[in-house]
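With one protein chain held back, the other chains of the complex are shown just where they sit.
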Amino acid sequence: MNQPDMHITVGGVVFKNPVLTASGTFGYGKEFEPYVNLHHLGGVVVKGISLAPRRGNPPPRIVETAGGMLNAIGLENVGLDRFISEKIPYLKEIGTRVIVNILGDSLEEYQTLAQRLSEVEGISGLEVNISCPNVKKGGVAFGTDPAMAEAVTRAVCTHSTLPVIVKLSPNVTDISQIARAVEAGGAQAVSLINTLLGMAIDVKTRRPRLANVVGGLSGPAIKPIALRMVWQVAQAVKIPVIGIGGITTTEDALEFLLAGATAIEVGTANFVNPRASQDIVEGLARYLTDNKLSGISEVIGGLVVP
Amino acid sequence: MNQPDMHITVGGVVFKNPVLTASGTFGYGKEFEPYVNLHHLGGVVVKGISLAPRRGNPPPRIVETAGGMLNAIGLENVGLDRFISEKIPYLKEIGTRVIVNILGDSLEEYQTLAQRLSEVEGISGLEVNISCPNVKKGGVAFGTDPAMAEAVTRAVCTHSTLPVIVKLSPNVTDISQIARAVEAGGAQAVSLINTLLGMAIDVKTRRPRLANVVGGLSGPAIKPIALRMVWQVAQAVKIPVIGIGGITTTEDALEFLLAGATAIEVGTANFVNPRASQDIVEGLARYLTDNKLSGISEVIGGLVVP
Amino acid sequence: MNQFEEQGEIVRQEQLAPEIFRLTLTAPDIASNARPGQFVMVRTNPGYDPLLRRPLSIHQTIGNEQLQLMFKVVGKGTRMLAAMSPGQRLNLNGPLGHGFDLAGKQAICLVGGGMGIAPLYFLAKEILRTSKPPKCVVLLGARTAAEFGPLPRDFMDIGVKETHFATDDGSLGHHGFVAELLKHHLDPANNWTVCTCGPHPMMKAVVKECRGHGWQCQVSLETMMACGISACLGCAVPRGDLSGPYLHVCKDGPVFKAEEVAWL
Partner (left out) sequence: MNQFEEQGEIVRQEQLAPEIFRLTLTAPDIASNARPGQFVMVRTNPGYDPLLRRPLSIHQTIGNEQLQLMFKVVGKGTRMLAAMSPGQRLNLNGPLGHGFDLAGKQAICLVGGGMGIAPLYFLAKEILRTSKPPKCVVLLGARTAAEFGPLPRDFMDIGVKETHFATDDGSLGHHGFVAELLKHHLDPANNWTVCTCGPHPMMKAVVKECRGHGWQCQVSLETMMACGISACLGCAVPRGDLSGPYLHVCKDGPVFKAEEVAWL
């Protein structure tokens, strides 16, 4: 029997399968080397990178919730220079696509990141985080206003030779509207969702459980919301949609693909099961074989709405 | 030792304690009689009532998700007339406050409901559902636009002699803005959150698990989002805030009270543990006693943000 | 409403077939009020995964104190139930819904498929205990003989005279669908009341057969349920004529007259 065809294309780049890992949940790839054959993955999206290194928020930074977790890492990262010198050499050798997640607090920072990363070998695309709810400046404003979202997208696209994926915030009234704005701005794809703003309180101390007070909710708990948004956005735009949010099993991944996602990213599940991303790659291949489907394209957008 | 003082006041009405039951999760009260001493509760919010009876959505209407559930009941209800003739006589006798949740698809329908219910004995307040995501007309538009939200509020308030609580939708970019609009419209209180729009797909049949395709997510999964919104709204408005969303245990209730909620509503938890509402009333009393607090007012808004 | 929430104490856990279990528990309030066809909502675990209670028919009551549930492991909740052992406590509430109505019936046939057999055992016991119908025929279907576990004997032991079987693989009785047994074994001269519980296509075939003969038919329906007590309105099914408000399985059922509901 023929191997089913798992490849997908986003922004002109071919990925060997639709399973990527979500930014901030997979380190810089190397951390998962003991658990996953990295070259079996469709791609790795690395932790969000800013121009200068960032300390991030003070601890405590994470708290578990029902079926999920809150994080207020605050975009801690090594900064662009150390990312290029320390992380890229390893990432170039892992045998899969590397997408770099970028963030900034001004159009200029996004532009510079786009420009500088376009000159680096070994990168297959940029994922633009316009939605992180953790950092007080930057982030939120871009992702919740269509005009700003379009502006950042345009800034990145005009300064980059790489395919640009814009990562959308779910903390909005109408995510389709933002998706359309970003498409108009030139994005080759959108990915969604980033985390939902949430909070938890320690009733013993009467204090917030996160030093930052609020944080981003992720994990299986948010999957229904993410899936609904992916379905809405897939109908609203023509560019490929990458589905993210609570994907933990092969079935979860299939739900997003059926809803119209061309690819998916595995996030919090990497913490629960460090092999999750590879398990899903294998699970999808088995699903195609078991159902005698020739390729993953027979799944994407296959939802039947009677 | 003195009994701790559990009473709270919303819109000039005194409730014996801050624990209410959420609309649509407690039937018309009677359904829980075998499990709960209804007169021990702070109040009962009944299933949403429209002017005419509504069939609601076709089945399937519910699906379980990680730490939560989706519902697309579609606001099935017996309509105002049968509510008044069949349900009110029982509700008048249960020995606690009865709040009637109302919904309409025009300002006029809300007005009429407010007017007619103001003449009915045995009702302590109205909760105005401007946010239900299940019904294609009505609902959504009111709750996601500040001007419309203000308009419905004003329509209800000017036609009602009862305290008016406006129930907010979480499917918005800035819930504080809606809360302020509703306060300006004359609401005596706001309650939040209603359900978050979500979706689930049956990968075997490739069909949505809900006949309505999308539904409202509720349960412990959404608690962090609800708590964050309650905290934001409590800072944004001067009127009392009623916290709703995933409240299942006494600790959950305390989190909402600490975040600034004057009262809370127990929803999906009633399905998981039919005694949940009463357990929380008893748990709060025990908490006050154990911590030597004289009353629940020493908890409300007690969050310490360093 | 005679409904109760109880911390049932598990007294026995039996594995009847590879995936089929029978749990016996002490829950006197529920047991002493239960009628055949009613169900309970079971909290399968103290945590949030799975979150909701699971509806299970009452397989039988034993004396006034105990009740039995028979279930198939199909997912998380039933897997957790299967892992429970004697001495542990299980929170459940019930008895819920309306059971079968056999007042004044003369010739009764019970048709069960798969786990739909569960409530019929309670019903058979009750029929044999309370009345002496001229006929009580039991027709049971499953995928394989193994899936019946000890049930064939159980029905015999309580005094059912006539039991026929159908299996998908022919390993016991008729090789085919249980609904096909109706025409083989029910004397059309009698005015049968057929009570059926099982997979939807099976019940649909039974209903069709009954309609052809003008027999009365009572069906026990399953839907997703969040509350089981008529509070969530999640368990809606369309009426026979597809008009008017929906029926609610947990309150108006789970047992309906076949013509009350739609067979789509």
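Letters A, B and C name the chains as they come in the text, with residue numbers starting at 1 for each one.
Throughout what follows, contacts are C-beta pairs under 8 Å (C-beta built on N, C-alpha and C of every residue); 3 or more make two chains touch, one makes a residue touch a chain.
Owing to the predicted nature of the structure, the values given are computational and were not obtained by experimental measurement.
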{"item": "Selected from A:V19, A:L51 or A:A66 as touching the chain missing from the view", "value": "A:A66"}
{"item": "Candidate in contact with the missing chain, chosen from B:V10, B:V36 or B:A66", "value": "B:A66"}
{"item": "Given A:G42, A:G104, A:P163 or A:P220, the one touching the chain that is not displayed", "value": "A:P220"}
{"item": "Absent chain, residues of chain B that touch it", "value": "66-67"}
{"item": "Contact set of chain A toward the excluded chain (per top definition)", "value": "24-27, 31-35, 47, 53, 55-56, 58-64, 66-69, 71, 73, 76, 219-220, 248, 268, 270-275"}
{"item": "Absent-chain interface as seen on chain C, which is shown", "value": "47-49, 76"}
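Everything that follows uses one rule, which is that only the chains that are shown with their structure count from here on.
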{"item": "Chain whose Cα centroid lies nearest the overall Cα centroid", "value": "B"}
{"item": "Inter-chain pair with the most contacting C-beta pairs", "value": "A-B"}
{"item": "Inter-chain centre distance, chain A versus chain B - centres from mean C-alpha coordinates, in Å", "value": "34"}
{"item": "Approximate Å spacing (C-alpha centroids) for the pair chain B, chain C", "value": "36"}
{"item": "Junction residues of chain A - those touching two or more other chains", "value": "66-67"}
{"item": "Contacts with 2+ other chains: residues of chain C", "value": "48-49"}
